[in-house]
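Worksheet for the structure shown next.
The complex is shown incomplete by one protein chain, all other protein chains being positioned as in the whole.
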Amino acid sequence: MAGREAAKNALRAQEIELPSWAFGNSGTRFKVFAQQGVPRDPFEKIADAARVHAHTGVAPSVALHIPWDAVDDYGALGRAAADAGIRLGTVNANVFQDDDYRLGSVTNPDPAVRRKALDHLFACVDIMDRTGSRDLKLWFSDGTNYPGQDDIRARQDRLAEALAAVYERLSGEQRLILEYKLFEPAFYTTDVPDWGTAYAHCLRLGERAKVCVDTGHHAPGTNIEFIVAFLLREGKLGAFDFNSRFYADDDLIVGAADPFQLFRILFEVRTAGGLAAEAGIAFMLDQCHNIEPKIPGQIRSVMNVQEATAKALLVDTDALAAAQAAGDVLGANGVLMDAYNTDVRPLLAELREEMGLDPDPMAAYARSGYGERIAAERVGGRQAGWGA
Amino acid sequence: MAGREAAKNALRAQEIELPSWAFGNSGTRFKVFAQQGVPRDPFEKIADAARVHAHTGVAPSVALHIPWDAVDDYGALGRAAADAGIRLGTVNANVFQDDDYRLGSVTNPDPAVRRKALDHLFACVDIMDRTGSRDLKLWFSDGTNYPGQDDIRARQDRLAEALAAVYERLSGEQRLILEYKLFEPAFYTTDVPDWGTAYAHCLRLGERAKVCVDTGHHAPGTNIEFIVAFLLREGKLGAFDFNSRFYADDDLIVGAADPFQLFRILFEVRTAGGLAAEAGIAFMLDQCHNIEPKIPGQIRSVMNVQEATAKALLVDTDALAAAQAAGDVLGANGVLMDAYNTDVRPLLAELREEMGLDPDPMAAYARSGYGERIAAERVGGRQAGWGA
Amino acid sequence: MAGREAAKNALRAQEIELPSWAFGNSGTRFKVFAQQGVPRDPFEKIADAARVHAHTGVAPSVALHIPWDAVDDYGALGRAAADAGIRLGTVNANVFQDDDYRLGSVTNPDPAVRRKALDHLFACVDIMDRTGSRDLKLWFSDGTNYPGQDDIRARQDRLAEALAAVYERLSGEQRLILEYKLFEPAFYTTDVPDWGTAYAHCLRLGERAKVCVDTGHHAPGTNIEFIVAFLLREGKLGAFDFNSRFYADDDLIVGAADPFQLFRILFEVRTAGGLAAEAGIAFMLDQCHNIEPKIPGQIRSVMNVQEATAKALLVDTDALAAAQAAGDVLGANGVLMDAYNTDVRPLLAELREEMGLDPDPMAAYARSGYGERIAAERVGGRQAGWGA
Partner (left out) sequence: MAGREAAKNALRAQEIELPSWAFGNSGTRFKVFAQQGVPRDPFEKIADAARVHAHTGVAPSVALHIPWDAVDDYGALGRAAADAGIRLGTVNANVFQDDDYRLGSVTNPDPAVRRKALDHLFACVDIMDRTGSRDLKLWFSDGTNYPGQDDIRARQDRLAEALAAVYERLSGEQRLILEYKLFEPAFYTTDVPDWGTAYAHCLRLGERAKVCVDTGHHAPGTNIEFIVAFLLREGKLGAFDFNSRFYADDDLIVGAADPFQLFRILFEVRTAGGLAAEAGIAFMLDQCHNIEPKIPGQIRSVMNVQEATAKALLVDTDALAAAQAAGDVLGANGVLMDAYNTDVRPLLAELREEMGLDPDPMAAYARSGYGERIAAERVGGRQAGWGA
């Protein structure tokens, strides 16, 4: 079956970026449960990320979070990654964990705080220059908790000003990726709460400003694949932050809460040509493994994205288009569901074997003893923590 | 107090448009409860709308819904309105109540249906030419019920094409007002589900394409005043469809479910200068009086908008700005709440008396006997029904 | 594999009740799209329901809705069903479509209206006596639209009084099944809005009062399988009304919006022994085929329930219990997902062949020409309409 081979080729080319922070401890406001073997510095995070790639073959890069992953020598960090078989990816700025940011960072009413936040963003671009990263991902926790607390429009003005300054600072191939989020940690207004706001700002900035869709950052009932399709049509989808949620921004393993939704999202990506490298869509994970072990959690996440992608690739688009054109509601839905209901695990196992990998990454990792090794070795020091 | 006089002046100038359909019977999918005295034709609707204006003094126009309000002679309809002391306002197109629109109107996969829908939209512009209406309001029920049913992007292409054709057809002063809605009657995708989609289309169309914010058309948790502030900042807010909701698009009396939200929305309008006539914001009601009497329901709605506007006007913006600049969270919130907690009914009663009106419109209407009169007179014929 | 045979046996024994109203026209408040071949009386509905059973083999009963399905001779209706190979099932009362019910039925402030509603409920029990139905299903649209409109507690008193009267009227084997719904058509309070309310009333009534879980009647984010598990543990789950939704009570084909959720629900049913006939759980469909053809819509729905049930039956409960006891989060989740990711369509095809059915019910129905036949024959008369 031709479709099957084409699917395998697309799956072989797929790249899923891992977040360095997924390997550190994370939690809720109520409690961060510490785990054994957690990395104590960026180099150990990279080692763990490389391990995920070693078992899955499709996770060849790791995103950094600054200042969590700040090091003196980014060349050394990049070499460590290369030695481990992966590369450094997106740089994520962090302007939400300083006491000065209590009322916001780039939208803070105080110009001195805004300046401080902007300086951090510039520093992130400096790091990109050194790591060779293409993307600067910006998520702002900025917003307000109480009606009247600050001026909604004035904050947009300040935001626009900061974004323009950062965009201006980027060099030729670098991109600004703007993330939106409905709420949390701000509980009344958020300065970039939805895709429309991110889109409008990116439009004004220019070609290399794109929107990041975090799958957990929407209001209940939001149709995410619609947003994905719309942004793709507009050429403004830059990246995904994959995770899943039942309630708010739960940051669970992608595909764990609603695998059908993940499939629908990836189907829109596929049909818009978004799986091709030249489309420039970054597929990143952004999750918190609060109670489950982190490396297997990442492996499972990568596999879940692969499975959803495989199903999306198996949709018979000719049959679908024909049913749609005929107004055959049940028929068209049936074509889509036919792919979704297919068990793609054998296909992926086959692909892994062709790639020289164990067909069962979870079992292979469990057998590897890596988890026990790091638990034994990484004792003492300060475990890496987390923020988003 | 200067603020009080300025508030009264702004309130005196405020105009709230009534929807002709609010006077007809409406209901849910489960049941439409018929009421006595309901209009049987557009002329009787205009008479009822005029009655609302007679008691409130700030509802001088009535929006039409085509084909519900289609008549042979729009000149006559306009004259009837003028004789009753009001004028014809926005023209609302209806491309959702024909069997042909089962799978959509302007986004239908069938080009013949799309053509039919477009012809209706053109016909609405023809009516505008005759009524002298400034605004064409477009709400599309278009969407899909099942994943795969139709191509999300293809539907956007069709939508863009139709909108461009309609926009092109408008003459110099006429505007296209695009309304968005999260869901219903479509239950999987809606082709214009959120402000971002409406905004992006309007941006492409041009200056005289604007977004309509229906206060009941959002996902749970959406911060509507943020959207309002954002659209005002972008010069893209064209109109409000006021109503209120506890759950979905409940279409209850505006201000009945969350009067504080209505106040916050109107505060954003006020501070952006949106209350001024030259801002071009149309303040419309769009409600269903399913179980309550319709004319008093409209009077109460107009009063609720007035009360929220009055409170918004009483906010001490200098004190607010100072507290915001100082980062005084509780202080700034307190300034806003101070206005909200004010009882503005005496001020509005005073204003009405200055305008030669009864200070209590509800009581005045009840005393007028109009309700009893129409119940007695409007017997036989077919009561006006409803759609949205 | 033993599990596979056990699964087939359970699937062979499963019975899914069809709603007579699914074969009539339905729609939203905006529009009811008429379809060809729609039944014009209860006998034609039964013929259509029998057709669904003929192709699926697991839909041997049809629920009635009174007064929509009221006939002079229920014996004749029962014989028609028997002749077609099915039987009459649950009786659904309707106290929401009379003008008198504008402010409620059994909770109406007017005692005369309450009496009328109660008389209807008694009449439904009379019909049960004649049809031999076990279950009386009660869904009340009662509630209020505006704060203050009525007294919340007084309405509960009236509700309790009516339920007690109906329960008293039931004979030995008959059951009262109380359905809850968050909202619609009431938009402020609903008198039975959640499972807790239904449960509390049923507890007071007695053993044969049970709760009905309609899968579309919850607030966003509600964990339905938790409710199912809880009610099963309490012996208070009486029935399901299956359908699916993306937003509110969308009444889409069950399993169409979130097949993973349906699987999780059925897994709770399975592990609590709820699939056994003696558990007394009625599995009913309650859907609206607004834009898709009705008979294939019902066939697809039955198949979706079967597929979710099959997956639930394939869960390796021993492995699951072991992983749960060990606190192995990813392992336990993996056991569940392993079953969910299995393609059970071959197993169901095999089962159908063993039952003497076509392995592909959708294709078999399409080939049968039944749809074309009823479209040709059922011309004239008044098509069956719908309410819920």
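The chains carry the letters A, B and C, assigned in the order they are written, with residues numbered from 1 in each.
Following the convention adopted for this analysis, a residue touches a chain if its C-beta (ideal position, glycine included) is under 8 Å from a C-beta of that chain, and two chains touch if they have at least 3 such contacts.
If you're wondering where the values come from, they're calculated on a predicted model, not measured in any experiment.
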item: Chains in view touching the one left out; value: A, B, C
item: Option touching the unshown chain, where C:32, C:232, C:282 or C:299 are the choices; value: C:232
item: Options C:149, C:342 or C:368, residue touching the unrepresented chain; value: C:149
item: Contact with the hidden chain (one of C:106, C:166, C:237 or C:337); value: C:337
item: Residue of C:81, C:320 or C:384 in touch with the missing chain, whole complex considered; value: C:320
item: Touch residues of chain B, complete complex, unshown partner; value: 220-221, 223, 246-247, 256, 258-260, 291-293, 296-297, 300, 307, 329-330, 333-334, 340-343, 345, 362
item: Interface with the undisplayed chain - residues on chain A; value: 26-31, 33-34, 96-97, 99, 101-103, 141, 145-147, 182-185, 187-188, 220, 245-248, 250, 252-253, 256-257, 290-292, 387-388
item: Residues from chain C at the interface with the omitted partner, ascending; value: 103, 109-110, 145-154, 156-157, 182-183, 188-190, 193-197, 199-200, 203, 218-223, 225-227, 229-230, 232-234, 260, 264, 268, 271-272, 320-321, 323-325, 327, 329-330, 332-337
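Convention: only the chains that are shown with their structure count from here on.
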item: Chain contact topology (line, ring, star, complete or other); value: complete
item: Distance from the mean Cα position of chain C to that of chain B, given in whole angstrom; value: 38
item: Sequence positions of chain A contacting 2 or more other chains; value: 220-221, 223, 260, 329-330, 333-334
